[in-house]
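Sending over a structure as structure tokens; questions will come in a sec.
With one protein chain removed, the remaining protein chains of the complex are shown where they sit.
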Amino acid sequence: MPAPPAPESPEALALRVRNSFDRQGMMRTLRASLEHIERGKVIVRVPFDVAFTQQDGFFHAGITSTLADTAGGYAGYTMFAPDASVLTVEFKVNLLRPATGPYLEAVGQVVKSGRTLTITQAEVFAHDRKRMLVALCQQTLIQVRPGQAA
Amino acid sequence: MPAPPAPESPEALALRVRNSFDRQGMMRTLRASLEHIERGKVIVRVPFDVAFTQQDGFFHAGITSTLADTAGGYAGYTMFAPDASVLTVEFKVNLLRPATGPYLEAVGQVVKSGRTLTITQAEVFAHDRKRMLVALCQQTLIQVRPGQAA
Amino acid sequence: MPAPPAPESPEALALRVRNSFDRQGMMRTLRASLEHIERGKVIVRVPFDVAFTQQDGFFHAGITSTLADTAGGYAGYTMFAPDASVLTVEFKVNLLRPATGPYLEAVGQVVKSGRTLTITQAEVFAHDRKRMLVALCQQTLIQVRPGQAA
Partner (left out) sequence: MPAPPAPESPEALALRVRNSFDRQGMMRTLRASLEHIERGKVIVRVPFDVAFTQQDGFFHAGITSTLADTAGGYAGYTMFAPDASVLTVEFKVNLLRPATGPYLEAVGQVVKSGRTLTITQAEVFAHDRKRMLVALCQQTLIQVRPGQAA
């Protein structure tokens, strides 16, 4: 079993996460921003746009889910070896109430980090007058090392 | 218990689904198209665009999931009363392999349609040389009648 | 919309939960016990028994899941009208590590309680030397009122 990766500095960690995030065309399309990065926890935000709505003008469930998947995925990624990449194996999201207001924010946190699989949880909040939990997500990630098939 | 809704004509059904679909800003953003509509089954397609990618250039898991949620959601909606609307309660998606190729197609089908809750399943296919299953989704929907709180 | 149910006394609530729990043949089979009951939170325990194992002598994933489902289900039930019954719509459980030790304990808590649907979360702990999180569950419940079809 390889030695665990040497701990990165917070700056190196944040840089590694931002480098990956910035390569996601989807995050640009959503004008998503990384609001917080620490080992085991990442926060991502998406502004409201009519381009992100479902038929009644709320945030589309797909946006809420994409945001949950992304926050959970990068939370897991903070625990990975610096040369590893991350793939979502699966996630499950409960949509608790219609989401509206100026922006959505997803807080992703690691529940268990393993050598191969990492389990995360993400909460998504809307901000229509007050901060409201609109979705709860449970996710499995796989760490893929260079030269390794998933 | 109210009588079940009188069966709609295929044309009326397709029109009802398209009217709802066309009001989703998110579907325009994804340039998504309705490829098939029948009672209990809906197919939705999204073309590849770098705007929909994750960090390695594949379709973002959020796109795949949004597409699965949408195909399942409209499959359920085909069974609803004409004046009802549809909300996703929850969904769970397994991402089977990285998705690439010119377009993704999601096939949503109703597993069980109830008065309140409807359960669907969606398969998402990529088309990189051949048609490949890239995601499998299981979803719960709620039928909301006018004047009724979810 | 009917008025919300008058708040029960803690004693009446505990009695209502125990009455339902005691009617579950499955809970007797598992020698399960209700360790804690409050509005929105229920704790259930199952002792180790070789009768509850999988092929390597750990608690069977089915036991862990049954316990999570039960703790979440009764947590939701504490918020229901006294004459309502509870059905599980769906649940999703991540099994974080093999579970062993003298007993499993599941802590179920309500995330969102609605008129029709209630969302809960349950954590399952094993006690092999120390308390360890072995499973995490996210669940949807439906409240069924007398004379009402699910």
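Going by the order they are written in, the chains are A, B and C; count residues from 1 in each one.
The working rule: contacts are C-beta pairs under 8 Å (C-beta built on N, C-alpha and C of every residue); 3 or more make two chains touch, one makes a residue touch a chain.
As the structure is a prediction and not an experimental result, all values here were calculated from the model.
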Note to self: Going by the stated contact criterion, tell me the shown chains that border the hidden chain.
What the structure shows: A, B, C
Item checked: Touch criterion as defined above, residue of A:E90, A:E105 or A:E123 at the omitted chain -> A:E90
Notebook entry, point to check: Going by the touch rule given at the top, which residues of chain A touch the chain that is not shown?
Noted result: 1, 89-90, 92, 114-117, 138, 140, 142, 149-150
Notebook entry, point to check: If the missing chain were put back, which residues of chain B would it touch?
Noted result: 92, 94, 96-97, 111-112, 119, 121, 133, 136, 138, 140
Notebook entry, point to check: For chain C, which residues lie in contact with the unshown chain of the complex?
Noted result: 20-21, 23-26, 28-29, 49-56, 60-63, 65-67, 69-70, 73, 85, 87-95, 97-98, 150
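Definition applied: only the chains that are shown with their structure count from here on.
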Next item on the list: Mind checking the centre-to-centre distance between chain A and chain C? Centres are C-alpha means, answer in whole Å.
Entry: 29
Next item on the list: Would you mind pulling out the distance in Å between where the CA atoms of chain A average out and where those of chain B do?
Entry: 23
Check: Which chain A residues touch at least two other chains?
Finding: 92, 94, 97
